[in-house]
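On to chain A.
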Amino acid sequence: MVRAMEKYIRTGVKATPFCPGCGHGILMNSILRALDELNMDMKKMLFVSGIGCAAWIPSPHFNGDTLHTLHGRALAFATGAKLYNPDLCVMVISGDGDLSSIGGNHLIHAARRNLDLKVVCANNMIYGMTGGQVASTTPKGFKSSTTGEGNPHRPFDLCKLVAAAGATYVARYSVTQPLALIQALKKAIRHVGFSFIEVLSPCPTQFGRRNLMDRPEEMIQDLLRRCISEEEAEGLAEKELSEKIITGEFEP
Partner candidate 1 sequence: MISRWIKSPFPKGVYYFSGNEAAAEGAIAAGCRFYAGYPITPSSEIMERMAVRLKEVGGIFIQMEDEIASISAIIGASWAGAKAMTATSGPGFSLMQESIGYAAFTETPCVIIDVQRAGPCTGQATRVGSGDIMQAKWGSHGDYQVIALSPWSVQEMYDLTLRGFNLSERYRVPTLVMSDEAIGHLRENLSIHSKVEIWDRKKKRGRPPFGTEEEGGVPPMPAFGEGERLLVTGSTHDAFGFRKTDDPEVHSRLVDRINQKILRNRTEITETEDYYLEDSERAMIAYGFTARTSLYVVHQLRKEGRKIGMLRLKTLWPFPEEAVTTLGKRVKKVIVPEMNLGQVAGEVKKFCACEVISLHQTNGEVIGPETIMEMLKKI
Partner candidate 2 sequence: MSEMRQVRLSGFGGQGIVLAGLLLGQAGVMEGKYVTGSNSYGAQARGSGCKSEIVFSDHPIHYPHLIIADILVAMSQGAYQTYDEEVKESGIILYDRGRVVPNMELNVKQLGVSATEISLKKLKNKQVANIVMLGALVETTGIVSPRAIRKAIALHIPKRFQALNLKAFHKGMELGKQINA
């Protein structure tokens, strides 16, 4: 079935700014499909984003109110807008660096308050926009423009972090799992409370290039191989498990 998606795209927008192979476009598409399936009124949607490639997913593309803010501060801006006008359906879409590093404090506090915000974190495990520096989400050992020998530190498990802080809907999917992702997005939109979806999104330009996955399809294949469900993870040996990414719903 062909869907009429134009109504979700702001008049005047012609193309997305993302690099070839970037996962952010697939995520963008998934969000709009979820909104369409729920028949959401774009006039009541507010999309808030920080700074970074991911922050450009809604702004200017989405045909609702969009608030493109400062690096790390999207959740604080969103909190003000949602509290003052609770009729708005407020979705925060931003990057891993934006939400969990510079904005990490706002993230845990927003989760603690359990305010009705739908947070989508586009996790490409790197600072994409600024040229591929290491992020709080870069896996240990991986290379970036500031960790030429490999990242010496452990990454955050973002889902565990926000769940511990009090988020009431928490899920992780990859853009290579679009159907499950759309279902999760729909659940988050319907959920009343703080919902958080971490979406793994490949960045061949900044991440793949430095980690032996130059071509976009290599990163997609890598995600397809590594993303498994909790059930699939059960029987695996520790060594095997260590390179896997567990996807699924973690809260409630």
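As a selection rule, all candidates are chains of the complex that A comes from, given by their letters.
What we mean here is this: a contact is a pair of C-beta atoms (placed from the backbone, for glycine too) under 8 Å apart; a residue touches a chain by one contact, two chains touch by 3 or more; residues count from 1.
From a predicted model like this one, the values you see are computed outputs, not experimental measurements.
Every option in 1 or 2 belongs to this complex, yet chain A touches just one of them, candidate 1.
For chain A in complex with candidate 1, the touching residues are 10, 12, 42-44, 46, 48, 59-60, 63-70, 73, 76-85, 87-88, 105-106, 109.
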